[in-house]
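Quick one: the structure is below, questions incoming.
All protein chains of the complex are present and in place, except for one that has been dropped.
Order as written gives the chain letters A and B; numbering starts at 1 within each chain.
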Amino acid sequence: MRTEIRLSGRGGQGLILAGIVLAEACGVYEDKQVVQTQSYGPEARGGASRAEVIISDGQIRYPQAYDPDILVALSQPAFDRFAPKIKKSGLIFADSFYVHTDRKDVVLMPFSETARNEIGREVVTNVVMLGALSAVTDIVKLESLKKALKHRVRSAFLDLNLRAVDAGYKLGKEIWKKRSS
Amino acid sequence: MASAKASGKKHSFTPMVHTYLRMDNRFPHVWCPGCGIGILFAALIHALHELNIPKDKILLASGIGCTSRMPGYLDTDTFHVLHGRALAAATGVKLARPDMEVIVVGGDGDMLAIGGNHFIHAARRNIGITCIVLNNYNYAMTGGQQSPTTPRDMFATTAPYGTIDDPADACSLAEASGAAFVARTTTYNFVQLKRFVKTALSRKGFRLIEVVAQCPTIFGRLNRMPATKDLITWIKGHTVTLEAAKKMDADELRDKIVTGVFVDREVEEYSDRYARLIKKVRNAH
Partner (left out) sequence: MRRLVSGNEACAEAALRAGIRFFGGYPITPSTEIAELMAEELPRVGGVFMQMEDEIASIMAIVGASAAGVPSMTATSGPGFSLMQEGIGYAAMTEIPVVVVDVMRGGPATGLPTKGSQGDLQQARWGTHGDHPVVVFAPRGVEETFALTLRAVDVSERLRVPVILLTDEFIGHMREIVSFPSRVEVYHRQRPRVASSEYVHYAEENNYNAPYASYGGGYAIHLTGLTHRADGFPINDAPTIRWNNERLRAKIEDNLAYLEDNYIDDDPDADTLIVAVGSSARSAYEAKLLTDKPLAYIRLLTLWPFPDATIHRLARGRKRVVVPEMNDGQLCREVQRCLSGDTELVSVTRNDGSMLTPQEVLEVL
């Protein structure tokens, strides 16, 4: 089984780090095969940025997403560009603050607002998003994400990131519950 | 040389010089009669000898050109690198073997045109290299094209109507880039030349000596000074000491060769700095 995840948004939103943490959580701490790639422009901040993670039980040859099973969009341009290009059965998660859409199938979540209001730092939006993904999909366990964060995030910022991933997980559960009821 | 050897004079310097040369298979050399490079070569060998620098610790590197043929004749480790690239390659050698005495020789074209970028950055880093630029005002090996140091209104095969470029000043460039030692002399003044080479070899960091030298066969012929004597007289006539230059204005100095030591400062040599960095990094872990 091959699952393709595309994380998209602006440069500076930490999407590549999110891709690395997700890939490491699945690949190192859950023994799956993963490949993580990214695409970016010349800008260090702003511009378009995306990271892709392919998760599979078997060897992964073609390393990029054909049509993703899961799309995360943290900016309007990224949403407009990538939302039409997902699998029929695919899921789209978009940031409710930065993305506006009438599409009812899109799951809007306040990733950036949760980061700002609950954690006090918008910079951890990417990690809130990972926590929420873990709550609403079966691609990765919360514990694996935490292990990967411990490895990838500098110790001074670890506590902040662990709180963010928990907040995201809680957010995901709540929204999913509302959506299913 | 052969007659000096035959005379067997005990203190004749020729036998000493011979011990520094690859006598068995490298001669005759490529240089023209009257060329100034031999004077620099002799000064360098004397300086190495008088400072008693072990031969197996010496690396002589060069780029491409007449001056850059010097390494082929010196019986030490020698490195005849690409055109302009001697300083970059010598930087690698010095960092790999900081215990070696690394000397780079080259012409004005090699060092200041194609190798200009490496020249600036070697001086900036103060890598432990003694760099000797033999300035004969032209690309001699390729037949007398204009170089970055060809004075205004002089002739070269690529400046058949006289040069309109202003010449580069190797010493100012080295000084501005941060070199530890900067001096200029001429082949007319062998005693000063040898003294400057000895001083440079005794300092640390990047050391530049510019040696203005005659090229009678090519540059001299193109500029109506075909005899060695003419060109040396011209060089002598245009030379002023640093002290004398201080009393002259820019107009008077325009076509002058100012000789003397421009910079002599203490610096920490780059490979010493790197060794300190390694120590710091290793102690932290």
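Methods note: contacts are C-beta pairs under 8 Å (C-beta built on N, C-alpha and C of every residue); 3 or more make two chains touch, one makes a residue touch a chain.
Model, not experiment: these values are computed from the prediction.
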{"item": "Of B:V81, B:I103 or B:A159, the one touching the omitted chain in the full complex", "value": "B:V81"}
{"item": "Candidates A:V34, A:A78 or A:A94 - the one touching the absent chain", "value": "A:V34"}
{"item": "Given B:A90, B:L112, B:V133 or B:I232, the one touching the chain that is not displayed", "value": "B:A90"}
{"item": "Option touching the unshown chain, where B:H46, B:H118 or B:R203 are the choices", "value": "B:H118"}
{"item": "Interface with the undisplayed chain - residues on chain B", "value": "22, 25-26, 55-57, 59, 61, 71-72, 75-82, 85, 88-97, 99-100, 117-118, 120-121, 274, 277-278, 281-282, 285"}
{"item": "Contact set of chain A toward the excluded chain (per top definition)", "value": "20, 23-24, 27-28, 31, 33-42, 60-64, 66"}
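Definition applied: only the chains that are shown with their structure count from here on.
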{"item": "Chain A and chain B: spacing of chain centres that average the CA atoms, whole Å", "value": "62"}
